[in-house]
Each structure stands twice: as C-alpha cells, then as structure tokens.
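The complex appears here minus one protein chain, its other protein chains still in place.
Each chain gets a letter, A, B and C, in the order it is written, and its residues are counted from 1.
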C-alpha cells in the first residue's frame, strides 16, 4: 500500500478522533469542567494525562485524546464552547482533529541519514505526516527526495544572504501551508525573525547529549574529552543556540576503540532515532512547552 | 533523621493526599463523573493517568492523585459517596489515603542483596513503607535485619511441612497487619491457598528476563545459551510459576568473558533495582492488574 | 562518492591489513609463537584480543589484526608457514586479507526494514561488503533492490518445493561466489542440507529476545505475556530453530500503551540495528563460534 493511501486510510479511521491540549494555572475543578464539556458533546476519553508542577499555586497541564461521533460537524461549536471554559481558567489550549494530518517541511544540508530515516518511516506509514517539500542549501539530497515523489527545493545559502534565503523559504512554507519544520541536520543558523514566526514549530537534532558539547563539532570534542557515552538531542529551536526546550535524548556506549569517524557512525543511529521520536511526539500533540522545558505526555 | 521520623514527616506532609484507582468497562462520562465527585469534595487533582484498551467496548483504567483539605474527616463520606458512582459504571476501585503507609513483610532465604537494597532504600527514606517484620527459612539475614531494628522470624521450611510453615507465616502477617509481601529471593514455592489469600499482594523477583529461563538456575541456563543480555523480572505471584503479571524488567549487557559467577554478580544489581522499582510502584498505587498483565501509571 | 568507489578506496587503504583468527586448546606459548611468526614476516599488530575459557586445560581464542607491507605477495608463504604452527597447537584458524571484501547474499520476504537498513548502511559506506544479489520468495523488495543497482531474484517458495527452491538458490550463490548469507526477515525454514553447507555463514534476525518467544509470532506473544521490554536477536542459523549461536541482542522498553502493532513498530528498529551490528562483526572476522556460543572480539 503506498503512503498516500495509508494516510487516507488513517484519516478515515480517525475522523472522529480529537485532541485537547491545555496549560493553565492550577486550581480545583479544571478536569471536572473539561470532562463535563467532552461528555456534553458525546465524546469518550481514550487517553488522558495530567500533570501539575505543584499542588498549591502551580501550573496545570492536560492532554486528552477522545472519540466523538460526527466530530467534523461539531468542531466549530466545540471550539467556541470551549473558549468559555478556557477563559474561565486562563488556559493556553489547542483542540484539534487527529485527521488533520500535519504538514512538515524538512530542511537538510549534506548529511542525509536523518532525512532518510524520516522519509523511510513516512513511507512505511509509521510517521503520519504530509511532507509537501524538502529544502536544502545543497544538492546531495535531491535524488533521494525525488525518488520519494516529494518536491525538492535547492536554495543556496550563506551568512551574507541569510535574510534573502529565508524570504524564499518562508514563501515556500506559506505556499505549501506548512505546519512545522524539521531541521534534519540543516547546518545553518536561522535568524531571530524566522524563529519567532515558528514558536515550538521548528524541531532540531543536535548531535550531542546537551548541554554537553553545545555548538560545532560535538563528535570531535567528545573524542577529545574521552567520554564513554555519546548522545543526540532533539529540541525546539529558540534564538539561543542549542538552548531550546529538549524533547528527547538518547545515548550509546563507546570506548577507546572509536576514532572520530567511528563516533559519527554510532552517532548517526542515535540522531536518526531521537529525531524521529521527537517528530512522532510532536505530531501526536504530546508536547507542551513550559519555562523552556517540555512536558511529554 | 531516622527512618521513623521521616515516615512521620511524610505522613504529616501528605495527610490531605488521596489516590483513586479505577478499572471498569469503558463508556462515555466516567471521567466527568469522577472529576465532578472530586470537585464536589473540594479536591484538587495533582496527577491523573487514564488508559483505554480499545475505544469501542474496551476496558477503562484511571489513576488519580489528589489533594483534599480535611481528607481524614471526609474519607468516610467520600467512600460511601463514590460507591454510587462505582456501581453505576461497574467499577473495581480503591480510594486510599497516601498517609496510610503500607505495611510490608519481606520473605528472604540465603541471598541477601535484594533484602539489603530494600532495607537501605527504606532507611534513606526513599521507600515509604513500614517493614514490621522479615521472615526467613534461614538464619543468614538475621544479623542485618536486627541491625535495622526490625523483628526477624526464622521459620524453617521444607516441602513436607509447607502448610504448617505457612500457618505460622499467616499468623505473623495477621499479627502485624501486613498489607503486602515481598519475596526478596525467597526460594520457596507458596501453596495455592497462601497465594489466593493475597491476590496482587505478593511481589516476587525472578532472576531472568521472563519468559526466558522460567524456573530454576536461570543464570546457569543463560550462560549455557550464550545470551548477550541478562535480566531480572519482578511480578505478582500467581499459582503458575513465574507466570504472574510482570511489573518491571531490566537487563544488562554481558559477553563471553563472564562465567556463571560473573553473570550472577551483574545480575544481582539488576535484581536489586528491578525489585525496588516494583515495590515503589506498588506502594504508590500505580499498578492495575488486568488479564494477567499490568498497567503501570 | 558512490559505494563502489568507496569499496575500492577501502581496499586500497587496507591492502596490507590482515586478520588472524585462532581457536585451539589452551597451552603456554601460543601467543609467543604467533607473534613471533608475525614479526618474522614484518607485520605490526594493530589490535589483538585473546580469551581463555579456563586457565587449566581450557580453550584458547585469539583475534589479531595486523599491518604487513607487501601482504599480497607474502600471503601464500604466510599461509603455508602458519600451517606448521597451527598443526603444533591443533588450531582451527583463518588468515585473511581485509581487502578481500566479503560477498553477501541477502534473503528477504515481505518485511523490508532489515533489508533497507543493510542497503542503506552499505550505500553510505558503513557496511564494507559486496551485495551481489538479493533473493526473495516475494516481489515486495524488487523495486528497492533494483534502485540500489543490485540484481534481484524472485524464487517462489513453498514447503513442497523447498529442495528445488534451494537448488536454484545454491546455484545463484555459487554463480556469484557468495561468502555468507543474511536472512533479513526471510520467513522460510531452510533444509538441514542447505544449512550444513554454510556453517556459521548464515545470519538470521529473530524478532524476540531469545530464548524468549522462540518460533512464530513473537510480538503477539510478547503482547499477551505483558513484557516490559521487547527485543531482537541475531544468530547463526543451525538446524535447531532459533537455537543457533547468538551474535547480538538488544531491547527497548515498552508499556501497556502499545498494542501488537505498536510493539512491531518499536521492534523493527531493534531488529534493524541488531542485524546490522551482527553483520558488521561477521565481516570484520570478530566472531568465533564455540559450543553453540559466540566469542565476539
């Protein structure tokens, strides 16, 4: 079964599935209000996770996945009805339909393993996204991207023309109605303007166990320091380099036998898995960002 | 600070903390009913986890931890009031106060590492339980148990006198109002009668990654098979040997250099950690057993 | 750089690199004889690993990787010269040139993730092998194999025509001078005759943590048992199903939220990595089989 058929099948299967993501100051009665709201619309809660930072005066976080017959028809009314509850509790919130599959633009440079992992999981139906385009400052990825039937845009980049490059990129993101961006080893720094337009919508993979080895050449520095584990970190991009909210991290054991190239080979597998995991949690609306940290439900 | 003062402090801090554990057939409105119930008693939900096996006609599982002022005074009324909701939804449920610290009897034979881990974590305040007694069919543990100020009972055991031994054990469990039993490498098989009196209240540690190496001498068999990872499994005891609901498992990497004794040394650390983790989840009421499997919230 | 150029470059770089793999009864003087032999041929030891099962009367295992100028010219003489030492110590042994890149046939059925991982690592130069052909009893892999420029052979299979199928397969293996076979989720059982012709030359991936869940449908059985970790195992194929010498195993944590399909998605990543690792160790001559177990240096 090809990927587009799989996506259609997924949408069909989940046409009545919705997700509610809430973040607000903690006080009694939130869950009662929210669950009564869902009940009144005939929704059945499938999975629910809640977390409070501190019982007295802390922050409240909630993710609910529910089934609701005729969701598409009720959606408008649900949104307006929930606004009242949201106002009452000063909530940040989203209420989305699972069948609105997210559109993801992948940015890549010359290292292709993270891109390939995403394409592969996408093709096998494990990663339920649309990938309307891939953008790169190099041509290395062109062939593989096209072999998956995805438009490839080559936009050469350099420090001097960064703003102009980003104008082109933004135009494409707009044109394809992109929901979020994955930097799959895209070795360029984005401008503050670009980042600010996509809060918690740009996922990066950094090839070290952050906060160790922030910045360039982490494998070289890991080799020099003689660490016994190397890692990778996926995080939302903010304007502080490698300082954004961490979504996922993992490590592998290494020893004295690996040179820098050996570390990179091992590291590539960690990067692939960590990035794919972060994207999966993002598209399932499992992540809430709070104080530059993530709650992953 | 000694352990008994720590427990008193914990009880004081959590005197208004309650836990609700629910398992019932899934249908709409459960969360709304439960959360309205809690709200009506002035309770604030601290942590909530919910899981359904299947949106249409499956099973529903819920764990809620909440804060409720004057909980001790309200408890009786809450219990009776919740009965109505429970009946309506055909729930299996428990509603408990966190300050009712559970009483745990530890059974041990000659291998002491699991017992010691429990005693140690207990003493450092990490394991919030009462340990009113330790029972053993050998004398090896006597000294260490007494050094922690805990009564030690030596009840010799053999296949022929099993029933009689268990009578003595049951009398002690009763006398000390024990809530649950930990078999910390207690190498004796319990009778069906004994097990049936303690459904999901006996936690065992098996020194293999179940279902591999069920039964005796798992390290010897792991060595013979040449596995590259060894493990341990904590599970509730049922009347099928090593077939009870698994609570936690973990593994460590091994290689050709370890002989059986080397595997045992590595294995002991896994056993200690896996058992301690299972006990922690049990006393925090995080475990629901369903179809011989566990949901761990 | 394309993969064939990478292989040529690797051969060039390693034209003087050799590997000696030895297994014999332990007695004093083996290392002295072997290292003197290497020194006399002007070889420099790069990496050496040795292991003895038991100091008194056990088995001795040795792997040496060395650099030797003009190795290609000396090889014949080294082989005959080493025969004398080997006879003296009753050694099983191989002496090979690293630049003789091994030829690997991949057998696959309908699940393609293990095949794809191998092809991908091969293409990126991480897996230094020739893949002269892929054989399948289905057509699912045809397109992807051809996209890598590798001949694909479709040989339909069934229990009744197993011998005839294997005749065709053996003919192809012979025609392409294949050194070893990887069963990348090839869901067919091989005949004893086929297996015996390839001792320790057929690598299988089993989708469970052996010896747990030997045989069919391991993910279904893992789900039913409620394990908290799932795994995969690569092993050499013998005539006892899933009982061959284990090369590598790994696991991932799972919980009550994964259904069987969810376990399979997680499992596929483990399978891919475990199989690729086993193949890597095999082609680097790191594995010695002894008493149905592996020593992996």
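Please note the rule applied: a residue touches a chain if its C-beta (ideal position, glycine included) is under 8 Å from a C-beta of that chain, and two chains touch if they have at least 3 such contacts.
Note that the structure is a prediction, hence the values are computed from the model and not measured.
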{"item": "Partner chains on view for the chain not depicted", "value": "A, B, C"}
{"item": "Given A:7, A:79, A:229 or A:266, the one touching the chain that is not displayed", "value": "A:229"}
{"item": "Of B:142, B:162 or B:269, the one touching the omitted chain in the full complex", "value": "B:269"}
{"item": "Absent-chain contact - pick from C:3, C:38 or C:114", "value": "C:38"}
{"item": "Option touching the unshown chain, where A:47, A:168, A:250 or A:284 are the choices", "value": "A:250"}
{"item": "Where the missing chain touches chain B, by residue", "value": "47, 113, 116, 120, 124, 126, 147, 257, 265, 269, 273"}
{"item": "Touch residues of chain C, complete complex, unshown partner", "value": "26-32, 34-36, 38-39, 42-52, 55, 67"}
{"item": "Chain A residues that touch the omitted chain in the full complex", "value": "51, 209-213, 225-229, 231, 245-251, 255-257, 292-296"}
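By definition in this document, only the chains that are shown with their structure count from here on.
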{"item": "Copy pair chain A, chain B: interface residue numbering same or different (half cut)", "value": "same"}
{"item": "Identity of the chain that, by mean CA position, is farthest from chain B", "value": "C"}
{"item": "Separation of mean Cα positions, chain C and chain B [Å, integer]", "value": "43"}
{"item": "Averaged-CA centre spacing for the pair chain B and chain A, given as whole angstrom", "value": "37"}
{"item": "Contacts with 2+ other chains: residues of chain C", "value": "257"}
